[in-house]
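Note that one protein chain of the assembly has been removed; the remaining protein chains are unaltered in position.
Let's look at chain A:
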Amino acid sequence: MESPAVEIIDLVKRYGRTTAIDGLTLAAGRGAVTAILGPNGAGKTSTIEICEGFRRPDGGTVRVLGLPPTRPELRARVGVMLQAGGVPPAARCGEWLRLMSRFHARPLDPAALLERLGMTEHARTPYRRLSGGQQQRVSLAAAVIGRPELVFLDEPTAGLDPQARHACWDLVADLRTAGVSVVLTTHHMDEAERLSDHVVIIDHGGVVAEGTPSALTGAERQLRFRARPGLSLDELLAALPSGSTAKESPSGHYIVEGQVGPELLATVTTWCAAEGVTAADLSIERRTLEDVFLELTGRELR
């Protein structure tokens, strides 16, 4: 059987007395997009940099395309986008991509790749004069130019404007279609939900939950509204069908989960009328990964 793109078992990484990764286990499938999601300091970059061969683990096993991550032959098969930097500030981005392409046997055409990323007019611009979003696109281009089997993207859309973020998302979607395995880190929920086949939520150096975005968020929908803080929910809960929940989180924001439909909506509005409150911003939404994360860890993602 073919090995997963990335397989991590009981990974441990310490920096001095701090344990950054504490027994982390995950697998990223071939040809799939796997998002490693977590707040800053959760251990995302440490994990990905161990897979890239930049850092050595203090414990556990890591296999990339079935091989130890420091094996030299992986450098041709794996594309890497660092979280920041990696390009000489004075280098013209077209020249930098041409240089990177010469390290590979069957590279993409640098000019075509720049065009695909909307960067043609900047081919002769030194890297330091590009905007943050343009710099990210150059790094992304360098990660895929060698036609790798597996690509590691460390926060590929951090600090990007919406247009640049969409350009990045489109390319990731195309990589997936072409059969490339992608492992990316992010702390953007929407990015993980939208792009990935598999989401691994990590916090404090360990896996908190994993699964497909829809499995994690569940089929459940929720009804949200704002009202005066501190309302007693007892009567509402009594009126709701069994299996439903209602809570106030944060103060003044109410969330009702269950079989969200016309009946439930009617129950809630009736209760509001009885309490003499006007519900504002009433909406029906799907649970987001953000909600899942908050539930699992008790903290906000950002």
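Here, a contact is a pair of C-beta atoms (placed from the backbone, for glycine too) under 8 Å apart; a residue touches a chain by one contact, two chains touch by 3 or more; residues count from 1.
The rule is short, and it goes like this: contacts and distances are computed from a predicted model.
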Could you tell me which of "Aspartyl/glutamyl-tRNA(Asn/Gln) amidotransferase subunit C", "NADH dehydrogenase subunit L", "Transport permease protein" or "Heavy metal translocating P-type ATPase" is the UniProt name of the chain missing from the displayed complex?
-> "Transport permease protein"
Among A:175, A:201 or A:272, which one is in touch with the chain left out?
-> A:175
Of the listed residues A:66, A:88 or A:132, which contacts the missing chain in the full complex?
-> A:88
Looking at the whole complex, which of A:108, A:231, A:255 or A:277 touches the chain that is not displayed?
-> A:108
Touching the unshown chain, chain A contributes residues 52-54, 72, 75-78, 80, 82, 84-91, 95, 99-100, 102-106, 108-109, 112-113, 115-116, 142, 144, 146-149, 174-175, 177-180
